[in-house]
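The next block holds one structure in the form of structure tokens; read it before the comments.
Note that one protein chain of the assembly has been removed; the remaining protein chains are unaltered in position.
Labels run A and B following the written order; every chain starts at residue 1.
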Amino acid sequence: MPAKALDARALAALAANPGCRRRAILDGAGVNKAALAGALGSPSAFGQSQFALVRGNAFEAKVKADGGTELLRLAHEKLDRGSEPPAEARVPDLTAQGPQGRTARTELALREAAGAPGAWTLLDHPMLALDVAGSPAFLEPDAVVVHPDGSWTVVEIKSFPLLDGAADPAKVGAAARQAAVYVLALEQVAARVEPAPRVRHRILLVCPKDFSNLPTASAVDVRKQRAVTARQLARLTRIEEIADALPEGTCFSPDLPAEQLTRAVEAVPAAYAPECLSACELAFHCRDRSRAEGAVTSLGRPVRAELGGLTTVEDVLAAARGEAGDPDDPAVAALRRAAALRAEALGTASREVAPCP
Amino acid sequence: MTAPATPAVFDPGAEATRATEAILHDTLHGTARGVVVDSPPGAGKSTLVVRAALELAEAGRPLMVVAQTNAQVDDLVLRLAEKNPDLPVGRLHSSDTDPYDKALDSLDHVRKSAKAADLAGLPVVISTAAKWAHVKGVEPWQHAIVDEAYQMRSDALLAVAGLFERALFVGDPGQLDPFSIVGAEQWAGLSYDPSGSAVTTLLAHNPGLPQHRLPVSWRLPASAAPLVSDAFYPYTPFRSGTGHGDRGLAFSVASDASAPDRVIDEAAASGWGLLQLPARHTPRTDPEAVRAVAQVVRRLLDREGASTSERSPDPTPLSADRIAVGTAHRDQAAAIRAALAELGVTDVVVDTANRLQGREYDVTVVLHPLSGRPDATAFHLETGRLCVLASRHRHACIVVCREGVTDLLDDYPSTEPVQLGTLVKFPDGWEANHAVLAHLSEHRVTWRP
Partner (left out) sequence: MSLIATLARLEAVSTGRAQPAATVRHRHLSTRPLVFVPLITAGEAGAPLGALVGTDRDAPRLLAVPQPRDRDLRFAFLAELADVVLPYIDGFADVVEPAERSETDPETGKRVKVEVELCADAPQLIVPSRAGIDLVRLLGRSTRFRRTAEQDPETPFPAPPRVPLLGRWLTHFGERARVPGSSLLLAMTDVLGRHWATGQSSLEDQHLGALLAWIAPPEGRSGAEAAQEAELARDAAGQLLCPPAGPATDPAFDNRLLAPAIERYDRARTALAAAEDGLEADDRLGALTAAEREIRALVASRTRPTWDAVWQGLDLLRELPEGSRVEERWTRDRWSFTGHRDRVASGEPPQPRRDDAVTAANKLATREREQSRLEAQEALDDPLVMAARRLSGEAFAGEVVDVVMAYSESKRPSPRPLVTVRTDDGPHLGERARAYRSLGGKPQTVEFVGYEDGPEGGLLVLRVLDRMGRGKEPEPGSVPEKGDRLCFTLFEHEPRGGAKLPDPEETPWTHGGPPGEEPAPEPADQVTEEDIL
């Protein structure tokens, strides 16, 4: 089965549920989770509207038009006011054969820029390689800017608006996590250059301004996201350990019969929570399983906070009804108290006598 | 080029004096309207506030002091009276019942009133930010001291800033941030976000104000200052005012080899102790952990400890009032109080991190905020909470925790939203928690009760 190349979005999404071994091993092994979900009979609900696609591409083209004049102006204004304004920027041609070729071409362009400081350079769709669990993932940022002082900045171009200087925090967060992956990849390149250029930890987020399609930008500090992603990547290398625990010959090919495939997937433990629905292609499959097992976490992670060692719906209800559980366990005691208070309140209400008139 | 600085021996007393002199100089003789002082745990913030207040009073500058809680206000009044019993001080208080500490009644030169007008003309008037906000229609004070300014919300400063012309802002940036009970995302990124900290707003609008830092913690022992500084103040390090041999903790009753005794001895020797219980998911009031905390406290008292320090040549008994227990939640504190009462201990302070802010003890026993939890939450990862709990002690800190917190941290989903224009707060709670755990694991005593 052809491995699905990990992109920055997928890498950034690792942080969404780092406790999930299923996701870690499937991503680490390059399994196409969308195809897998379809083959399991619980297709993922991720799709993109062509309107959004067209709009996004049109905006990116506008930002980069005219040799990236506007983009570099924003980089100067938001990140590097002390330097010379970009008058004539270099925009090296980065075309090459295949991802390896493009990666090499990008690295060469970055080295050339490092060798001739004092100017602005714009890398349009460079390609970067990042070592993920032992194999390279090829990443394609929207752009990378080389400043006159030789430092590098990741540029993210998004089509959600910057309205009165503010933007949807969830979307900015996602963009920051994605950019952090590029920062890590750039740092690997920088480490190979002598002297190593500085990779800036404030990235440039370019968005449409208010209700127009004029580009505007904001600097985003991604130090936290960078640290998070770095340690998630470090954890991914432990995949071999998980894989060793799998039955011999486990295979996740979507061509296998659904039953066999389900067995293979179930061999790797998942940590499903409702947040997965917006972050993982397998979420509907895992949700079905989680619900079938009666796991309380299918109702949300916070639910289990006060339940102590009880993890299933039936165990909790049995404990609350007094049919099971150790009454000295404070979780069980609290559940019984809660059940009694709830019953009393519902009973009171049906008699229509409020305790506090 | 000047001559390379010789790696001089760090003289904490001289460093602290230098910082204090600079702060007082800027406060008394500077031209800026504000002076900001960052004070790490136990760095002499209260001493500084008292000294600045006395010097301003001496210079004939009418002074108002803004603190955040009534306890802090009363504490400052008592300290001022201790330093200068003849200085007339006004204690402005609310009209609730028992609005101030009864101890103030015995002070001759402290005048108490719920009306600011009654206190007019006194060289120093002290109250809470909430009470000051109700003071209207008075001549502004020439000077103010704002204490615990990092725990003060921006909107609280807005309400009182019209009352003074210049101010000294003092606080600890590493403790718990102020919070609001409703969402305030709408204003995130604005320089005057009302839910943000007063200091953030102040500096956003007055970036040129002189900023100082107290460089020496007199509370934290040499065993604790480096960890707390690295984990919670990565960009503003501080040192301990005492050396490794300066403090000691010894017990006259020998260890009975039980886990509580062993962790007590480990903490007495190294300054830190981790009493680790087996991994298990529990509700907040984990009875085993609660009992473990209570037993450690009981043994601390039973073993008749005594501490030696730079303060006095003779050992000081480790009495109940020199021990405190810290928790994340109020119900945990209540459960531990009950467990302690069963063991006959009633006079040891047990409280949440929020309420232990600014307090100091010889030994603290902490129920780790993540112990036994099935998942970590932003609340439990908040850096300030752990920082408060890990920085209240002069001699030793014993943490009680279930195994498995490292995995819990590793599994923590990090998909926080990002508000444009807001400052990223460092350190990250995740990193700080890992740093503290890594250090504690070197002082681990495991226990299967």
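The working rule: a contact is a pair of C-beta atoms (placed from the backbone, for glycine too) under 8 Å apart; a residue touches a chain by one contact, two chains touch by 3 or more.
A quick note: this is a predicted structure, and the numbers were derived from the prediction, not measured.
Colleague: Taking the entire complex into account, which one of A:Arg9, A:Arg192, A:Arg263 or A:Arg342 touches the absent chain?
Modeller: A:Arg342
Colleague: Among B:Val77, B:Ala161, B:Val290 or B:Ile323, which residue is in touch with the absent chain?
Modeller: B:Ala161
Colleague: Among B:Ser180, B:Ser270 or B:Thr446, which residue is in contact with the omitted chain in the full complex?
Modeller: B:Ser180
Colleague: Spell out, residue by residue, where the missing chain touches chain A.
Modeller: Against the left-out chain, chain A lists 45, 47-56, 159-161, 163-165, 208-214, 274-275, 277, 284, 291, 294, 296, 298-300, 302-303, 305-307, 313-314, 316-317, 320, 334-335, 337-339, 341-342, 344-346, 348-349, 354-357.
Colleague: In the complete complex, which positions of chain B touch the hidden chain?
Modeller: Its contact residues with the unshown chain are 33-34, 98, 130, 133-134, 136-137, 154-155, 157-159, 161-162, 180-184, 186-187, 190-195, 198, 201-202, 205-206, 330-331, 334, 338.
Convention: only the chains that are shown with their structure count from here on.
Colleague: Quick one: chain A and chain B, Cα centre-to-centre, how many Å?
Modeller: Here chain A and chain B have centroids separated by 36 Å.
Colleague: How about chain A: which of its residues touch chain B in the complex?
Modeller: 15-19, 162, 165-167, 169-170, 172-174, 176-177, 205, 218, 220-221, 223-225, 227-228, 231, 235, 271, 275, 279, 301-302, 304-309, 328, 330-331, 334
Colleague: Inside the complex, what are the residues of chain B that reach chain A?
Modeller: 185, 188-189, 280-287, 373-375, 377, 407, 410-421, 424, 426, 428, 430-431
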